[in-house]
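What follows is a single structure, written as structure tokens, with notes after it.
Note that this complex is displayed minus one protein chain, with the remaining chains in position.
When the chains are written out, they are named A and B in that same order, and each has its own residue count from 1.
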Amino acid sequence: MAHRFLTLLTDFGDADGFVGAMRGVILSRAPAARLVDLAHHVPRGDVAKAARVLARSAPYFPAGTVHCVVVDPGVGSDRRAVAAAAGGQRFIAPDNGVLGATLDALGGPVEVRIIENPAAMRAVVSRTFHGRDVFAPAAAWLAAGGALEAIGSPAGSLVRLAGTAPEVDGERVIGRVVEVDTFGNLITDIPADGPVAVRIGGQALVGPRPSYSAVPAGALVLVTGSLGTLEVAVRDGSAAARLDLGVGAACVASPAAAESGA
Amino acid sequence: MAHRFLTLLTDFGDADGFVGAMRGVILSRAPAARLVDLAHHVPRGDVAKAARVLARSAPYFPAGTVHCVVVDPGVGSDRRAVAAAAGGQRFIAPDNGVLGATLDALGGPVEVRIIENPAAMRAVVSRTFHGRDVFAPAAAWLAAGGALEAIGSPAGSLVRLAGTAPEVDGERVIGRVVEVDTFGNLITDIPADGPVAVRIGGQALVGPRPSYSAVPAGALVLVTGSLGTLEVAVRDGSAAARLDLGVGAACVASPAAAESGA
Partner (left out) sequence: MAHRFLTLLTDFGDADGFVGAMRGVILSRAPAARLVDLAHHVPRGDVAKAARVLARSAPYFPAGTVHCVVVDPGVGSDRRAVAAAAGGQRFIAPDNGVLGATLDALGGPVEVRIIENPAAMRAVVSRTFHGRDVFAPAAAWLAAGGALEAIGSPAGSLVRLAGTAPEVDGERVIGRVVEVDTFGNLITDIPADGPVAVRIGGQALVGPRPSYSAVPAGALVLVTGSLGTLEVAVRDGSAAARLDLGVGAACVASPAAAESGA
């Protein structure tokens, strides 16, 4: 039988055993599933961050992988629990926008269902821990060979996060910081295509430079991030701390030739 | 052969390689064991918290699983290292009370042994790292097919943590906060059975409400926690920070009908 990977992405941290309980539920129902972690220290309830973490990692997994995402500030509300398929992979998540960027990157969903089948959840479902009672068993059900179509009725369109497309104003692109990573790097939504001059937090930077190492330790540097957009970093330091900026901060990019000719 | 899961629960964190060393010892001795994490960021030496984490997660694992718990402030003292069986699962831990709640939940231990067999530990045992030298090899020994009875002599009764049963005073139940989770939720020891009015930290709450989402963001809410007891939360926030309360804080519950009639 092919390897069947089942990944977990949560905001549960590593201190309480919530992820441990999910792992137990999964391995009781799909003992051959091979568990893999994407991340568990996503900031609590930060769906937009979780969406980026998923988009950064899920596409690299082999076909057949099941991804189980539980960043779910709406647990117990009427938000739906859904299952989706795209690019040969399958996903289990709350319908809160967390899957959007990844499904887009994989060519769009080929099937989206509401999780309704009692066989795909625990017999008693709490109102506070759907990670254990709904999402883990649903992911296990898929990993154990269950058909996506049997998990529930068609879901129609999914909730989308508010768009983050940068604004184009003539030659200028007005974007923003969409993520701050563990290193304090400021990741923007401006595609990195060609030399640019950037203004952010009162600083002017030219780039993208080939790597963080292109500048001395402690200096600001503009690079191309791992998802292909402009990223502002401090070599061996934190750009977020240096510039006192976070998600939502404005970043304006102009073609470097125009800028250098000014 | 059946899958043989071996879980790890420690307070070693993820920065030093202590858990990495344990994993190496286990896989050298039981290469077919499938490692699973319960949690590694239990607060240092917090046996009561570890006991709750284990009770929250271990019961969901399939029969045959071996759980290895190393939250061991008494390492190097004369506290015993023990192996226990209950509910088809087996446990390796220091005898400091960490197994109590879980063994109870699984119907009580059917066998408890002291870890004495030299074949179930490393040839040289340090006095400061029994996770690597005693608990990991003992867990591997069980996972590789060793019999619990061969691990050492009968242990008799295990150390118990001080009881936390709430006090019943007529219709009132006087309990306390027994755990604060990663989200700042205050988990009490008062069973959630029916409508109640609760007084905690100068606040009066009625519930349990069906879920966190039953109140607006930022509001206090009384819910039924994932282990079936009353839990005080702040939607999208931290009740521990809001009320400035932690483990041990008093919580008094009265039947809601009496309360609403006041």
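Everything that follows uses one rule, which is that a residue touches a chain if its C-beta (ideal position, glycine included) is under 8 Å from a C-beta of that chain, and two chains touch if they have at least 3 such contacts.
None of these values were measured; they are calculated from a predicted model.
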- Task: Since one chain isn't shown, list which residues of chain A touch it in the complete complex.
- Result: 2-3, 5, 7, 9, 14, 36-43, 49, 52-54, 56-62, 65, 181-183, 210-214, 223-226, 231, 236
- Considering the entire assembly, which residues of chain B contact the chain that has been omitted? 12-21, 23-25, 27-28, 31-32, 35, 44-45, 73-77, 126-129, 132
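Simple rule for what comes next: only the chains that are shown with their structure count from here on.
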- Message: I'd like to verify one number: the distance from the centre of chain A to the centre of chain B, where each centre is the average of its C-alpha atoms, in whole angstrom.
- Response: 30
